[in-house]
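Since the structure comes first, as structure tokens, the remarks are kept for the end.
With one protein chain held back, the other chains of the complex are shown just where they sit.
This part shows chain A:
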Amino acid sequence: MPRARALSNHARTVLAALLDAGAGWSHGYELCRLAGVKSGTLYPLLIRLEAQGHLEAEWQQPAEGGRPPRHAYRLTKTGVQLARDNPPDSKVAARRGLREVPT
């Protein structure tokens, strides 16, 4: 049976940011700013969440011409549950400006 790994507080804050976005799509840079993490922390986490089925990703075409498409992310149902089960530390959440997720 695979061993469940405890989520780091960075992972919890990223999950909380994605949870805050609800059904809306988020982008990498925006998530970094909201969760207060570096992209080096964010992308391995996103890749893992996507591989585990907690995150869905899609390519979005730019609104204005000449810009590249962007990779956008949002939580799946299991991802929402994971985020709710793993709220960020309240102090960190307050510092990042994230609301505390009710469990």
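One rule holds for everything that comes next: contacts are C-beta pairs under 8 Å (C-beta built on N, C-alpha and C of every residue); 3 or more make two chains touch, one makes a residue touch a chain; residues count from 1.
As a convention for this text, contacts and distances are computed from a predicted model.
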item: Missing subunit (named according to UniProt) among the choices "Glycosyltransferase family 4 protein", "Carbon-monoxide dehydrogenase large subunit", "Multiple sugar transport system permease protein" or "Peptidoglycan polymerase"; value: "Peptidoglycan polymerase"
item: Positions on chain A contacted by the hidden chain, ascending; value: 27-29, 32, 38-41, 43-44, 46-48, 50-51, 53, 57, 59, 67-71
